[in-house]
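Below is a slice of the complex: some chains, not all, each in place.
The letters A and B name the chains in turn, as written, and every chain counts its residues from 1.
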Amino acid sequence: MAPSPHRAGRVVRVEPAGHRGVTIVSDIRLSARPGQFVMLWVPRADEKPFSLVADNPLTLAVVPVGPVTGRLQQLQPGDPLYVRGPLGRGFSLDGQRPLLVAGGSGAAPLAFLASRLAAAGREVTVALGARSAGELLLVERYQAAAARLWITTEDGSAGERGLVVSVAERLLANGGCDRVYACGPVPMLERVAALCREYGVPGEASYEAYMRCGIGVCGSCDRGDGLLVCRDGPVFDL
Amino acid sequence: MRDVGLSVELCGVRLRTPFVLAAGVLGTTAALLERVARRGAGAVTAKSCSVRPRRGHPNPTVLPWEGGLINAVGLANPGAAAMVAILADTRRRLAPLGVPLIASVFAEEAGGFGEVVRILEEAEPDFYEVNISCPNVAEELGLPFAADPVQAARATAAVRAATRRPVIVKLSPNVADICAVGRAVVDAGADALAAINTLGPGMLIDIRARTPVLANRVGGLSGPAVRPVAVRCVYDLSRAVAVPIIGMGGVTTGEDAVEMIMAGATAVGVGSAFYQRGMGVLEAMAAEIRAFMQEQGFGCVSEMRGLAHGA
């Protein structure tokens, strides 16, 4: 019986995430699965979807690409924050020897998954990629959670030069992974899906799509096949 | 146990179930419309469309609250030309399923309704639904046509002149006398009515942000909170006019659907219940309606129609 659908809280800490992004730690306590997201409301401006980097306290990683992300970039400790969620279907925690493949801002939900899986005692392998060193996100969080962390950049400015999918393929070829979790641009996800089929390993991937309601009614987020990214996903089996 | 049939007839068109996907809910793409049809819809309605594309309002545009949903999508749509492609694709997908398609049309002034229908004719939808009752664009366009019988009739007549397909006119509950509007649009050529569009409008204020939550400030209410108003509108309309009514507003269970039918509805629209119960909602409601009909000894849906009016 609260007048508003949003939970209100405050920013506790803002850390840089790559050259341009920020990680925002709040005082909002949620209980969520990795891969779920929130609709973040900027009063009098807009409301947009963001994956969780952590649920308790709610932590987001934001890469500036437009008005809302630009404003989130400017947040200071003490500033208010309004979120609706957690929403959507998250990752399973079924991987016993999981391989996480994160490209670009896809790093956010997989960082949450990595720490959840590590906390459950799983040996987590991560392939983390970006265009350049400055776009790598949440490296420390992955370092803390992963048993093995492989970093790639397209320009070679950090880690191996190349695509994160190539690393993933190598790791799958070596065997020892029983489930792949992926998040990143759609072409990357398609390549990961092909690898999963090739190596006979089940995979899950988190997708993005333009969202309005976030709760499966407005029809804005059809993945193209009639599945709703906000409700049937954002995590889908590959 | 006697087997019960769920099919109904609407303007001579057979619907496998009495459930009609309400306009604006999940009706944006052919793939989604097909999916809802496969999951138990008797007919599906595509998102309301206007001649030119509309971006709609900024987000938040749809929010859950304790009584259901509140929305001010602002009639976002890709415009009639793009909608022709969506409708034609949808028709192809629906044909093998035997699920008819309703195209919902909207215009900024009464004459414009004819224009959008003339464009959509190419896609050959099974029905047109005339949305004269959207409460979410008042700031831009003033009170909806459905607030005034004369305006409502004018929009209806424009559609009537543009097509020979059956025309459903969708009414607003936000008027002092819905029957006056219903009679006016039937006189202007409506073959059926849909009632109700969203109620209100309403407003949610976030007391910490100290501002209305919807970007449009106000939005239409739907879901369980509006059901008694919808039932009353259908009950009153079914005495006032002789055409069939698609009853909608808060229908969430099979028993809610029965209530609408007993109030006088021929078919039952379902929108917000996709939020509460997900993609399986129509299948669940079909099972619930069947259980009720078996318990009470009804053989087909039309036996229940209008029963609440007494002998």
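In this text, a contact is a pair of C-beta atoms (placed from the backbone, for glycine too) under 8 Å apart; a residue touches a chain by one contact, two chains touch by 3 or more.
As the structure is a computational prediction, the values presented were derived from the model and not from experiment.
Asks: Any idea how many of each chain the complete complex holds?
Replies: Putting it as a formula, the complex in this file is A x2, B x2.
The criterion applied here is as follows: only the chains that are shown with their structure count from here on.
Asks: Suppose each chain is reduced to the average of its Cα coordinates; what separation in Å results between chain A and chain B?
Replies: 37
Asks: Please name which positions on chain A make contact with chain B in the complex.
Replies: Going by the criterion above, the answer is residues 1, 3-6, 8, 39, 41, 43-48, 80, 82, 84, 212-213, 215-220, 222, 224-226, 228, 231-232.
Asks: Would you pull the chain B residues touching chain A in the complex into a rising list?
Replies: For this pair, the touching residues of chain B are 24-29, 31-32, 34-35, 47, 58-66, 69, 71, 73, 76, 204-209, 211, 213, 215, 271-272, 274-275, 278-279.
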